[in-house]
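Dropping the structure in here first, questions after.
A selection of the complex's chains, in situ.
As written, the chain order gives the labels A, B and C, with residue 1 at the start of each chain.
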């Protein structure tokens, strides 16, 4: 299953709820304001680093760049992708759950 | 593969419609089929032909209309959500005694059953919202 | 309304409180319409979504916050054969709620059970 998270972890509880219910081996895509969770040096870095042990985590590069960040600022292990990659992720998994 | 897209927010206020558009475009470019784009909640406001965005900004409504034209997309606006928010086509306007309608080219108004059908008929449903 | 025998598992995920926004109400409207399609429907209430089911909601167009109370519609779901309502136990605990506070019968699920439910779905609708 693919989980999508589009909200900043600083502002909302969506990422935390997603992590509570996602299965080992599931994929999680961070996009829109959700990309702030993918960055090194924030209060959430530990949470994400821990989550990487259980999930495949992706982050949408156009959203990262729009917000003034670069792919080298992403936590190691989180995979950068683009809209085409987003489409592939959806196609590869059985269902998508949006954590709105 | 056959996708369905659900858009829950209006144009400009949230990024949902932008993301849904970029996703839909990318899916089409990869050769996937879009069974339907369904607009619900404030998402119905993406179908207004009366928007006049600043010249240096994207035109969200036109962008959808053009994509629909090019790829024969089925873009459906939820009738119940549209009535609440003032998005009408000619028939709906007449039915409710309104003197104007505001739906843009390429969109059609229909019931929520079209969303369920999209869930059944497509292989993947992707939701964009707030 | 039959779709030639295709039966999919639909999950409605409700994570937002009622009244502050319309998502709870318009989600319920989809559930009601969707019931006619004879699919395998489940509803999950997580985070502030559990508040949607709180008993004794009291408001009307002419009193209170001036918005109609739609909570009784959850009771009508049974009549539409929508009977699988699942509530996240942790969300209830954090809010000091028990099943007695809820307007309908539900099944309380722990994290693992809710994760299992989600895993089984074909279509997940979240608003």
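Things worth noting here:
Here is the rule we go by: contacts are C-beta pairs under 8 Å (C-beta built on N, C-alpha and C of every residue); 3 or more make two chains touch, one makes a residue touch a chain.
None of these values were measured; they are calculated from a predicted model.
For the assembly as a whole, chain copy numbers read A x2, B x2, C x2.
By definition in this document, only the chains that are shown with their structure count from here on.
With chains as nodes and touching pairs as edges, the resulting graph is complete, every pair of chains being joined. By count of C-beta pairs in contact, B-C exceeds the other of the chain pairs B-C and A-C. Separating the CA-averaged centres of chain B and chain C is a span of 25 Å. With centres set at the average Cα position, the gap from chain A to chain C is 26 Å.
Residue positions of chain A with contacts to 2 or more other chains are 95-96, 98, 100. Counting only residues that touch two or more partner chains, chain C has 123-124, 126-127. Touching chain A in their complex are the following residues of chain C: 13, 15, 46-47, 90, 111, 114-115, 118-119, 121-124, 126-127.
Only residues 6, 8, 40-41, 80-81, 111-113, 115-117, 119-121, 125, 127, 129 of chain B touch chain C when the two sit together in their complex.
Taken in their complex, chain C has these residues touching chain B: 1, 3, 6, 8, 10, 22-23, 26, 29-30, 33-34, 36-37, 39, 123-127.
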